[in-house]
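Each remark here refers to the structure printed beneath this line.
Of the protein chains in this complex, all but one are displayed in their positions.
== chain A ==
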Amino acid sequence: MSETRLAVNDVSVEFTGLRALDHVSLSVLTGEVVGLIGPNGSGKTTLINAITGQVKLAGGTITAGDTRLSGLSPREIALQGVSRSFQIVRLFNTMTVLENVEAAALAKGASLAVATERAKGVLNELGLAAKVDELGESLSYGDKRRVEIARALAAEPRFLLLDEPAAGMNDAETETLLHTLSELPKTRGLGLLIIDHDMGLIMRLCHRLHVLATGRTIAEGDAAHVRSHPAVIEAYLGKGAVHA
């Protein structure tokens, strides 16, 4: 499989006077896991929203391979092979788990039979086979998160953007999730961009990290580099922590 690059070039986003993203550039290759970290309000979710077309750009471009994503609608971007999960879970509550996941395959043009088969496969993969007939709203928080990931995977994306997939999960669930996610780039050849506050998860899962603070990139590179970067320590722990 040839490598494709999801490239965010010099992107800015503004919300009525507030600059949520300030000239941010970032790239994710297929087969790669990139962690997007930073303190609360640093623009992580806004960057995912910008990539998937939920917020408009004030500047810059976003491309996937040769296709320009910036300017397209969320729907068109999804059809270009970019799937996402949401920070606040957005399941189809009164539909069954199976239907939730089928919908993703159907939206990409699969037939009913193919969608069912694909959904069952992904749900098995994520250990949700016993829940297929439950309604979305009746699930535990951790299960909801996993169904959302299953739904994103059923779209067979080239790039998967996960917004805090481990939030609300206990340690055992996080461990299982880590295992599942770390397999994805190999088995499915997709590029993974992941936001999470669980640094243990992020450090073990990601090949590269990208750190945002108040809408700006303050550091990027591998885990060891980022961990010892003064600007990162300052952003997380405050000024003076570097020398403490």
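As a working rule, a contact is a pair of C-beta atoms (placed from the backbone, for glycine too) under 8 Å apart; a residue touches a chain by one contact, two chains touch by 3 or more; residues count from 1.
As a convention for this text, contacts and distances are computed from a predicted model.
> Determine which name in "TIGR00659 family protein", "Ubiquinol-cytochrome c reductase iron-sulfur subunit", "Branched-chain amino acid ABC transporter permease" or "Heme lyase NrfEFG subunit NrfE" the UniProt entry assigns to the undisplayed chain of the complex.
Answer from the UniProt record of the missing subunit chain: "Branched-chain amino acid ABC transporter permease".
> Where the complex has a chain not shown, which of A:93, A:124, A:140 or A:170 is the residue touching it?
Missing-chain contact among the listed residues: A:93.
> Tell me which residue among A:84, A:131 or A:144 touches the hidden chain in the full complex.
With A:84, A:131 or A:144 as choices, the missing chain is touched by A:84.
> Among A:4, A:30, A:52 or A:70, single out the residue that touches the unshown chain.
A:52
> For chain A, which residues touch the unseen chain?
Spelled out for chain A, the touching residues are 52, 54, 73-76, 78-79, 83-84, 86, 90-95, 99-100, 102-104, 106-108, 111-112, 115, 133, 135-136, 151, 155.
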